[in-house]
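Excluded from the complex is one protein chain; the other protein chains are retained at their positions.
Note that the chains take the letters A and B in the order they are written out, and that residue 1 is the start of every chain.
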Amino acid sequence: MDGAPRGGGTARAALIELRRVIDVAAAPEVVWRRLWDVPALARCIPGCEGVETVEAERRYRATISDRVGPFRIAIPLDVRVESTPPTRLSLTAAGRDSALGSPVTVALEVSLAPAGAGGTRLTLAGHGDVGGKLAALGQGVIDRKTREILDRFAGNLAGLFVDGADAAAV
Amino acid sequence: MTARQITLDTTVNGRALSLSVEPEALLLDVLRERLGLTGSKRSCDVQVCGACTVLLDGLPVSACSVLAYEARGRRVLTIEGLARDERLHPVQEAFLATAGFQCGFCTPGMIMAVKALLDDSPSATPEDVREHLRGNICRCTGYASILAAVAVAQRALADGAAG
Partner (left out) sequence: MLPPFEIHQPVTAAEAVALRARFGEAGALYAGGSELLLAMKEGLGGFAHLIDVKTIAGLAGLTLAPDGRAVTIGAAVTHRTLERSPLVRERLPLVAEMARQVANARVRAVGTLGGNLCFAEPHSDPPTALLVHGARVALAGASGARRLPLADFLVGPYESALGPDEILTHVDVPLPPARAAGAYLKFGMHERPTVGVAVLLVPDEHRAALAEARVAVGCVGPVATRLPAVESALAGARLADLEAGWPDAARAGEALDAVSDLHGSADYKRAMAGVFVGRALALAARRARS
């Protein structure tokens, strides 16, 4: 039918692999501190708005929104963080999109290791799950959107450390 | 009439009507809730099953997914508008003759879909009929007797036209 996501697809979940390596020009300790500058980090995540700290360094709330064609999809997320300074962050986020009520969960491990001359290699690994009617938009749409968001996040994050001013200020 | 309502001048089963409706009102809801024409059924709600089939200027549409707004200045025909002076339409008679229904839920939509086809192509081949009815689902799976009904209706309509 020439129609919207529907029918038999509503219970199907789409699983997304999240994997990304980001090299930044700052030492791990600097990067680690910068990752806890929550507003700055949030600005690196495309479509991330309304970040609230529920419990510092442990629980946050934020909304991620993006467009799929003419439709705006907004997903308010509850974010929980566990950290092992200064090498490892474990992050889980869960919520339901505000239009369709479809469940979205993300589990992401971020590890930091020294790399190159005074730089840091950030490794992101994890997965996302999208269920309900949102998943019926299709794995193709969801994969593409995820890839776009990760690409822009990686670029923005690396960009935080390129101007030198930042590293010097710490 | 609230500010958002629009005037809908239309003809339903031969009767000229002027209604005020919300722009987002679906044709099926206006037929069933406002006009009491409950023959057309809501089922899948996504234009797949055909239980809500009505004719808009002779063309079959899914009343569940067409705005009532689209009926302005046009003719709507529902299952209730088929019989003439207590005489059933030949397509209705044919469904009775072959027992072309079981639970009956899909029947009004099925009959309207068949009427649309036969008005347009009276000598539709069995293949044309199957292709046309692909979008009307009978969960009782009474398809064989439905197809038989179409053949009976085609003969009756041809005889009627000849006689």
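As a convention for this text, a contact is a pair of C-beta atoms (placed from the backbone, for glycine too) under 8 Å apart; a residue touches a chain by one contact, two chains touch by 3 or more.
All values reported here derive from a predicted model rather than from experimental measurement.
Asker: What are the shown chains that the left-out chain touches?
Answerer: In the entire complex, chains touched by the missing one are A, B.
Asker: Please identify which residue in A:Val21, A:Ala99, A:Ala113 or A:Val162 touches the non-displayed chain.
Answerer: A:Ala99
Asker: Can you say which of B:Ser40, B:Ser62, B:Thr78 or B:Gln154 touches the chain missing from this structure?
Answerer: Of these options, the touching residue for the absent chain is B:Ser62.
Asker: Mind listing the subunit B residues that contact the chain we can't see here?
Answerer: The missing chain touches subunit B at positions 4, 6, 22-24, 26, 45-48, 50, 53, 56, 59-62, 65-67, 69-70, 113, 116-117, 132, 134-136.
Asker: Can you name the residues of subunit A that touch the chain not displayed here?
Answerer: That gives, for subunit A, the contact residues 1-9, 12, 68-73, 99-101, 133, 136-141, 143-144.
Criterion: only the chains that are shown with their structure count from here on.
Asker: How big is the gap, in whole Å, between where the Cα atoms of subunit A centre and where those of subunit B centre?
Answerer: 50
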